[in-house]
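With one protein chain held back, the other chains of the complex are shown just where they sit.
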Amino acid sequence: MLSIIYLVAIVAEAMSGALAAGRRNMDMFGVAVIAFVTALGGGTVRDMILGHFPIGWTQHPEYIYLVISAGLLTTLVAPHMHHLKRVFLVLDAMGLIAFSLIGCNVAREMDYPFPVIVMSGMITGICGGVVRDVLCNQVPVVFRRELYAVVSLIVCSLFLGLLELGVNVGLSTAIIFGVGLTLRLLAIWQGWKLPTFSFQKRWE
Amino acid sequence: MLSIIYLVAIVAEAMSGALAAGRRNMDMFGVAVIAFVTALGGGTVRDMILGHFPIGWTQHPEYIYLVISAGLLTTLVAPHMHHLKRVFLVLDAMGLIAFSLIGCNVAREMDYPFPVIVMSGMITGICGGVVRDVLCNQVPVVFRRELYAVVSLIVCSLFLGLLELGVNVGLSTAIIFGVGLTLRLLAIWQGWKLPTFSFQKRWE
Partner (left out) sequence: MLSIIYLVAIVAEAMSGALAAGRRNMDMFGVAVIAFVTALGGGTVRDMILGHFPIGWTQHPEYIYLVISAGLLTTLVAPHMHHLKRVFLVLDAMGLIAFSLIGCNVAREMDYPFPVIVMSGMITGICGGVVRDVLCNQVPVVFRRELYAVVSLIVCSLFLGLLELGVNVGLSTAIIFGVGLTLRLLAIWQGWKLPTFSFQKRWE
């Protein structure tokens, strides 16, 4: 179940990466790279930080083909994709939740302490977009967006809390997707954001 | 002793990271991330390059809480922080030295060759700020600043030299802090910089 959502999510992320590459007028190689890092970069950064080798996608070449194909196909269908904007926002939200849970599980199996498990989930959910934005030469959008990283934080904490309480995995997953999706979609709809910190004085 | 300076230093670095995030109008999540990477990113990059797993902070969750708290608190006290500018410059200089020595020690324990030990110290001292600047979408300030990386280079080389000469660790550390602080503060005061290389011709 989580695997199917994961596959759908990496395709959606790869497509959003391809659009970001298009905004920078990249060539097909650039599109493929940005699609790849957007979809699989979060897990890559997580595995490199946790020392979790071999990294996931190196053992699943089919993921490589999948996200690169999705990225390249996007260049053909892009002019029509705005009709699917809402579908994409839902897929992206589901991806965020799936990535977060998967990231938690990797760190749990390696016996990392609680806050590192939560960070592992958040890194998996968010770092693909961060690397995409760094390669596209812009400040990562996740640092200024409507509630996004916070959804990952809540999802990861809730997941660990439910496991601690002995709730079974199926029920936990259902609860978490319900809570996470509702929160993320409400945030988009209502424009909920974290408070912003502006500091323009040059003091050093 | 080095541990106490280390704790003070990561707090100071987290606070300077939070201010950088404020210059980009980031939200509280962005502030927390930039505070974290500025304070702990240098050690993270070092451990990832040396293959030194698990990475330091993953075994010290208290560091995570400390730097994130420091970053978030900074958003409250920022308007008053320019009064502390000089204190911060001293703390930052002490942090640079402490990070450098710690970085050397990690590589020494792993039996890396001499220049890699020096680079390990420099990476620990400098890479937090580099990752901060990359995430804030600017050319790393350490590549154009008054003597900074060079202080780390001198501190690391001096440290290894004194150890080689059999000077005991306490005395070495005292000498190194004396030399390093003097050099860094003189550099700020006098505006000492390395020569700059400007090359504007497009030749490729």
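First chain written, first letter: the chains are A and B, and each begins at residue 1.
Here, contacts are C-beta pairs under 8 Å (C-beta built on N, C-alpha and C of every residue); 3 or more make two chains touch, one makes a residue touch a chain.
Just so you know, these numbers come straight off a predicted model, no measurement behind them.
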{"item": "Candidate in contact with the missing chain, chosen from A:Ala14, A:Val31, A:Ala70 or A:Val155", "value": "A:Val31"}
{"item": "Missing-chain contacts mapped onto chain A", "value": "16, 18-19, 21-31, 33-34, 44, 48, 51, 53-55, 58-59, 61, 64-65, 75, 78, 81-82, 85, 88-89, 134-137"}
{"item": "Touch residues of chain B, complete complex, unshown partner", "value": "48-51, 112-116, 119, 130, 134, 137-140, 142-145, 148-150, 193-201, 203-204"}
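Please note the rule applied: only the chains that are shown with their structure count from here on.
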{"item": "Cα superposition of chain A on its sequence copy chain B - rotation in ° rounded to nearest 5", "value": "120"}
{"item": "Distance between the centres, which are taken as Cα means, of chain B and chain A, whole angstrom", "value": "29"}
